[in-house]
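What follows is a set of notes on a single structure, which appears directly below.
Heads up, one of the protein chains got dropped from this complex, but the rest are sitting where they should.
By letter and in written order, the chains are A and B; residue numbering begins at 1 in each of them.
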Amino acid sequence: MFPKSFHIKPILGLLPYIIGIVALGLIPPLTGSTYLAYLVGLAIVLAIFAMGFNLLFGYTGLLSFGHAAYFGAGCYAFAMLMKYYHIQSFELLFLGSVIIATLTAAVIGYVCVRYIKIYFSLLTLAFGQVEYALVVKLYNITGGTDGIRVMMPTLLGFTFKDKGFFVTWPFYYYILAIFTICVIVLWIILNSHFGKILQAIRDNDVRVNFLGVSERRYKWYAFILSGVFCGVAGALFAPLNGHIGPEHVYWGFSATPLFIALIGGHRVFLGPIIGSFIYVLVRHYVTAFTIYWELFFGAIVILFTLLFPYGVCGGISLWLARRMKSAKTSL
Amino acid sequence: MASSKDEISKNILVTRNLKKYFGEVHAVDGVNLSILEGEVAFIIGPNGAGKTTFLNLLCKWLEPDEGKIFFMGKDVTKMPPYKLTKMGIGRSFQLVNLYDTLTVFDNIRVAVISRLGRSGKIFSLVDRDKEVAKETEEILKTFGLSDKKDLLASELPHGDRKLLDVAIPFALKPKLLLLDEPTSGVSTEEKDPVMKTIVSAVKAAGTTALIIEHDMSIVFSYSDRVIAMHEGKILADGKPKEVQENKLVKTLIMGE
Partner (left out) sequence: MFEAYPAYILNGLLYASLLFLLSSGLNVVLGVLKILNLAHGSFYVLGAYLTTSFVALFVATGLPIYLVYTQILVAAAVAGIIGFLFEPTLLRPIYKREESYQLLLTFGILLVLSDVTKIVWGLGAKVAPEPFKLLGSFTIGGIPFPYYNLLVIAVGFVVFLMLWFFFAKTRTGKIIRATATNREVTTSLGVNVPRIFTLVFVFGCFLGGLAGALAVPMQSIFPGLAMEMLILSFVIVVIGGMGSLEGAFIGSIIVGIARSFGIVYFPEIELAILFIIMIIVLLVRPQGLFGRRE
């Protein structure tokens, strides 16, 4: 029913990205809605999270069920650095969060990449739950199930009046800027020599050893890089959301980048980004109707796994490829 | 049959009493072999003779239970496969084993990237790397796959998949190439051209090669040296004609 896969070569080039970034940038002045900015900001942050996740899943072939561990490490690092060390500078907090998230990924990843497929996935899940248990147990410093409130720190030294729960404009643009940098960096990494090796690992990890590349070590590198992006996302999420808690380390939250990558398309660069916007949109509407959103998303996961494994972007790519008759084209 | 230090330095590959057991079965049972640089030797033998297991031991896919392996004068018995590959051993697989969602071009390109030591380059766009592209094109040409370079590996016909399976380790420009039944599953008309492409490429590059092959006519037309294996041991080892005439080989392998 589906071709085994398809090769991605951009046909529209940079255009969709430029249009996208500009469009996102126009949201505050055009709509004037801080709530919308919050939603879009959330979608952007989750996109970064999903891109980090997909570096491992779509490009290296490693399916992790515990990625909230690194996102959460970033969040908690941010919140705790702010709370206990009274650091107000977003830049310093950001740096600290990313470092801690990356270290967490480095340690857990070191153990997990030694195991294949099923074992790998379950180990990532187990570690994620261990981190969750730690967060809840050490309630004296982590705030336990209550979590920690996060105030808006200074951005580049400036303080902006926090309009209560919703994000301020300057922070929105800050997020957008960081997102743009992430997209560029990730795109370069995935299209680099290293990126090609990762894809080879995805397709045939054992054989890569017979190319002269230590598949285990490269998987670890990929894991660490993934951790960096998760840390970035976590560091942006903490002040955006105003509050972080153990739910952000729970396996349910680890499922989020998974949905996003699956729905958006895990074999297409734009996939996690589009997927994230779809996810935020759908989740927003579904939770307006019912609290049983897990049922809905579970059904979507089943549906997509069975019928649309390449996701929305993947499907569009295939359709475009058929229409243009050249074998490989895409977004 | 004792190997000496001299032998280890003169030969590109030396195995000493190599053994591998699977439970009670002695898959490889004390193999002593020396291969000179530049030789193109064929390994023949019935199914279960231990040929593939032997190859798997040589490239360290499997760990030997006993014995030693010397490559280019070094004891590599304990070396992990990726390091040994970097030293200069390449292998192809009996059951075709490609990077299926990558293009033919990329299948070879990753080998070239590794060979040039560029696997770790993160901030360089691989599509811009002219040197990698050039080498990849050359290998494609050698194996006659140039016009199929944009197809996905999974889309190739079987014969081309076998060629690609050999082209990948070949792209590493190894000192020793281990090929496991490179023409198996290929149609009879295609077998000869496929082997011809492989052997001429190998000889042109001066690569040493150990090739497992079942088709006797192919073996005897292309080999300088034939090694016959049976039940984990080497039965006969020498020029094709000698081995062909060998009594044991005749009864146990040719079934006469």
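Keep in mind that, in the parts below, contacts are C-beta pairs under 8 Å (C-beta built on N, C-alpha and C of every residue); 3 or more make two chains touch, one makes a residue touch a chain.
Values in this document were obtained by computation on a predicted structure and should not be read as measured data.
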Visible chains that the absent chain touches, using the contact criterion stated earlier: A
Sole residue of A:27, A:51, A:69 or A:262 that reaches the chain not shown, by the stated touch rule: A:262
Candidate in contact with the missing chain, chosen from A:130, A:224, A:282 or A:320: A:130
In subunit A, positions touching the absent partner: 57, 61, 63, 65, 115, 117-119, 121-122, 125-126, 129-130, 133, 251, 255, 258, 262, 292-295, 297-302, 305-306, 309
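Everything below uses one rule, namely that only the chains that are shown with their structure count from here on.
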Gap in Å, rounded to a whole number, between the CA centres of subunit B and subunit A: 42
For the subunit B and subunit A complex, residues of the former touching the latter: 59, 61, 80-83, 85-86, 90-91, 93, 97-103, 106, 109-111, 113-115, 118-127, 129, 132, 150-152, 154, 168-169, 172
Residues on subunit A engaged by subunit B in the complex (per definition of touch): 3-7, 188-189, 191-197, 199-200, 202-204, 207-215, 218, 267, 327-328
